[in-house]
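I am attaching a structure below and will ask some questions about it afterwards.
With one protein chain withheld, the remaining protein chains of the complex are depicted in position.
To keep things simple, chains are lettered A and B as they appear, and every chain counts its residues starting from 1.
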């Protein structure tokens, strides 16, 4: 039994995801298929990359992670298969995979080219069905990656889609809102390591600036502030999120994906513990 | 093979549900995971409780039902595991479980405390991943509930979240709209037993009052009225629903969750059969 995960922007209203599962089960009848999500905003490689990073490590060793967020379907962009110690990954070469591969370490990485393992003919509109599903099913069945195509040079892969936050000064970090989740939480590109670096400054309390509205300190849980009050927290995806206790931060701050977030340091106020 | 059901307010746009499934399959590789729904409105314990009641009994004996609608994540609310003759249940102590436990009869009920069966460390933002998924997987694998923590006193559990309808007089029942489903059907908290009690009155036909608009009698099927016409019916969730044949009752009546519904009795009109 092997687990195959699917992460796409296909949505759930059309038969596209079901068709991919049909193709997979036609090849690998005992695959366990798990949806990570199919509601990535169309062609949003940044969010796809963020969500893959947050999810992949929680699956059983041996899982095959298939990601189809693919603005370039039908063009000459490559499709990449990579194997790490624990997992296999299949995705377009569009900046989606680099962060997870950097985390996990690459054992083998190839360009998917061998027509023997795709549906025939391959359409130019639905590579999820014609390439990703059958190739992913065969990877789950144990096919060696070398069968799929030539090794590639990691340095020539498209660069990571997720922007890194930037230190303007040692006390000032400029980040970005990468995604807004179902609860209205604003997920930023600021990582715990960035926070630690700010906290190494002499005035070491964190102030978060959201378009001129401020949150002081990082919270440990949603209910560490009163209901309907905002907080900053290292969220369950591993990044700093802006949330509102029992509320919706997107509506509270009227912010959206791509908007900036700025972190500065300040002297910790007397009696403040967060 | 064991069935694990998931009922949450996590939505499907983010990786949260997929991550829970990854954790479950990492522990219990042959679990069959079924989504009841993940689109409970955020923190709506009433709808979660209603939907669990409607669904749980249709699953195979031995199924583990995991419910994560949890306004108190990270606070000191308890998590409860309960075993009945046919099923196991795992949910926060927030009023979600009492109706199904009253239906089924409790064999064992404990507070989930043993860190041996959770992910480590347990975050304060995502107990679905860190507690509910791994504990539910172990229950499906046969772990005895007593391993999870101490027995609790059922009387000290948080009271049922679903409000009971109230008889203002023997002929007047005041109920509430608990939820609006995908078709726009208005699902109330009025049960068949309440209707029977009204029907034991001398003038025993039912009149439903929806903010001053009336429906007379209970229908047996949607098409017992003309297309686009409203009806009251005991719906498939086991409660009285207000529907519109081939239409949308929410839009027809301009009503929403929490709005009142009033039932009175009247003399059955000549020739009326419903």
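Assorted remarks:
What we mean here is this: contacts are C-beta pairs under 8 Å (C-beta built on N, C-alpha and C of every residue); 3 or more make two chains touch, one makes a residue touch a chain.
All figures in this text were calculated on a predicted structure; none of them were measured in a lab.
The chain that is not drawn here is touched, among residues B:120, B:169 or B:221, by B:221.
Annotation: of B:51, B:89, B:132 or B:253, B:51 touches the absent chain (contact as defined above).
Contact with the undisplayed chain is limited, among A:71, A:192 or A:258, to A:71. Listed for chain B, the residues touching the missing chain in the whole complex are 1, 3, 5, 7, 12, 32, 34-39, 51, 54-55, 58-60, 63, 181-183, 220-224, 233, 235-237, 246, 248. Annotation for chain A: contacts to the undisplayed chain at residues 10-19, 21-23, 25-26, 29-30, 33, 42-43, 71-75, 123-126, 129.
To be clear about the criterion, only the chains that are shown with their structure count from here on.
Look at where the CA atoms of chain A average out and do the same for chain B: the two points lie 33 Å apart.
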